[in-house]
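All protein chains but one are shown in place.
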Amino acid sequence: MYRSQTLAVKYFSAAIALFGVMTITGLIAAYYYINPDFLFGILPFSIAKILHINTLVIWLLMGFMGSIYWFLPGELGRETAGIWAAEILFYVFCAAVAVVAVVLIVFQYGGSNEAALWLINQGRKYVEAPRWAALGIVVIMVVFAYNVIGTAIAARKTTGIITVLMIDLIPLILLYLIAFPAISNMSADLFWWWWLVHLWVEATWEVLIGCIMALALMQLLGTSRRIVETWLYIEVALVLGTGILGLGHHYFWIGTPSYWLTIGGFFSALEPLPLLGMVVHAVYDAGAQHMKTTNRPALYWMMAEAFGNFIGAGVWGFMITLPQVNLYAHGTQWTVSHGHFAFWGAYSCGVISVLYLVLQRTRNLAIVDGSLWKWSFAALNLGLVGMTGALLVSGFVQAFVERAIGGSTLDAFISGQENAWFIDGMVARFLLAIVFTAGYVVLVWDVLTLGRRAPAVAAAAAAQ
Amino acid sequence: MSALATLEAGLLLGLYALLAGIWGVFWALAQLRKTPMYGRLAIAAYGLHVLAALTIILSTPLGFGWKSLIVVSSFAFLATPPMTWRFLRHTHQNGQAET
Partner (left out) sequence: MDFDDPAFWRAGAISTIAVMSIVLIMLTIDSLSAISPGGSHVPTYTVINQHIDYKFDSNRGFDVPVIGGAEPLFGKALDETAAAALIDHGKMVIQSRACIDCHTFFGNGAYYAPDLTKAWLDPAWGGWQAVTGADTREGAMVKFLMDPEQYRTWTRTMPNLGVTEPEARALVGYLKWMSAVDTNGFPPNFNQIEKRQ
């Protein structure tokens, strides 16, 4: 096994651990809606939420990095360049994440000065991590880009997929620099902040997961390189063709000119089309294999990726993207419903799929199957879809009661939050979050024990 | 009330897109399986999708431009599965020819 692949396993381990932190902090945040005095005075809602959304970003980034470190040597026929630096930085990364989390929990906030932004909390959504940590992330990503590009240079070779990846990493890293400035003007702040968030999760990250899925498909289904490359270019064209100006669907209400309502709404409404293509593609791939494969969890999680992406990002986004609807749905639990489902389908399922591919090799398994992965697959997906549904109910009610009727005053907000349907939705969300958590626990158990179970069980699985 | 109608339009739009996805999945399954059931389910799904589109056009407070977009999108959703499938078969046949 290449050193790069050993590092990949470490990144996946850290990623799955952070997935757990994300889940626990999500449970805490969700429970606050049910019992607002829970941990009040100890850990405010805001800190639980910050931990929840920052670990979301980091666990996925680590999953992406693990995937690339895993596939890169095989793609380019040699050890990853500069792997020694990446190995050291992995531990630095983990330590930094731990320090940031502890500081956030213990200190929570500082005074209204630069020092607080540098050391404790920057207070911009998803990028709250203090500036010293943001700087660390830039270093880690630059070294990661060097690992990829340097390997191609040293090998005097590249592939279509790796070229797309290399080009994608440049805007990905440059966009992250938007995490640094403290812009006084809220309109300008949010304008640039959306360049980072949208052009990450609806552009550069989509290309990145596209590259990873292309690499994974070649391994899982033996698909030819020419085929995955062709489809990668088509996907990149369609996703970025709709997503770059789809950025405008965040520019309806932040003080920007009103032409964004038309432009953003129009391009955003087109975004589900390529995702439908991906679903059809997934059915084709499944059918061509008759769902037979040596790694069933990897295949099923990849199917979940295609379907979850279309439904979570495409369908749920389509509900709220037209500006007439968004005027009422904006900034409600409807948004939360979409966000959870979209991140899950577009990214989490794909990363878990690759995790199982990696495990097949590291545990030396001819067949990857069993009953544990099925339980975790069911619980995680049903839990997530259930949470989404519950949040849709709460969000719809909130949009109507708070925005449409109440006019978004403080009293309107309160009446929305105290509405019986809203409360029922938030309670249901919490209960389904527990189902999701159970799925996570089983996932971890499966990952820890795969290939290491009692010989009789392993032999029976292999015989199927 | 216009606001409630607008919010209901949001739900309808979701249903519209979801039915387009179901149409695509059943259409793809119909290409894989011999039984005519999937083909019929696909047509039923697209039929419901058109019904959702008509409901959006006839009874939501969206403007003319957006309703036109719904019509055009319905055609795009209709064409996407067959176009994707045809090109998939084409690329895979070429891919196999090379190996």
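Order as written gives the chain letters A and B; numbering starts at 1 within each chain.
Basically, a contact is a pair of C-beta atoms (placed from the backbone, for glycine too) under 8 Å apart; a residue touches a chain by one contact, two chains touch by 3 or more.
Not measured: the values here are computed from a predicted model.
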| item | value |
| --- | --- |
| Which residue of A:G110, A:G150, A:G386 or A:G451 touches the chain not shown here | A:G110 |
| Option from A:A85, A:A188, A:L382 or A:A438 whose C-beta touches the chain left out | A:A188 |
| Omitted-chain contact residue, chosen from A:A15, A:L196, A:I212 or A:V236 | A:V236 |
| Residue among A:G20, A:G74 or A:G123 that touches the chain left out of view | A:G123 |
| Positions on chain B where the hidden chain makes contact | 3, 87, 90-91, 94 |
| Contacts of chain A with the absent chain, listed as residue ranges | 29, 32-33, 36-37, 40-41, 44-47, 49-50, 109-113, 116-117, 120-125, 128, 160, 182-191, 226, 229-230, 233-234, 236-237, 240-241, 244-245, 247-248, 251-261, 263, 327-328, 330-333, 335-336, 398, 403-414, 417-418 |
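In the analysis below, only the chains that are shown with their structure count from here on.
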| item | value |
| --- | --- |
| Rounded Å distance between chain A and chain B, as computed from the means of their C-alpha atoms | 26 |
| Contacting residues of chain A [partner chain B, same complex] | 223-224, 226-227, 230-231, 262, 265-266, 269-270, 272-273, 276-277, 279-281, 283-284, 287-288, 310-311, 314-316, 318-320, 322, 324-325, 327-329, 334, 396, 399-400, 403-405 |
| Contact footprint of chain A on chain B as seen in their complex | 1, 3-4, 6-7, 9-11, 13-14, 16-18, 20-21, 24-25, 27-29, 31-32, 61-63, 65-66, 69, 73, 76-77, 80-81, 84-85, 88, 91-92, 94-96, 98-99 |
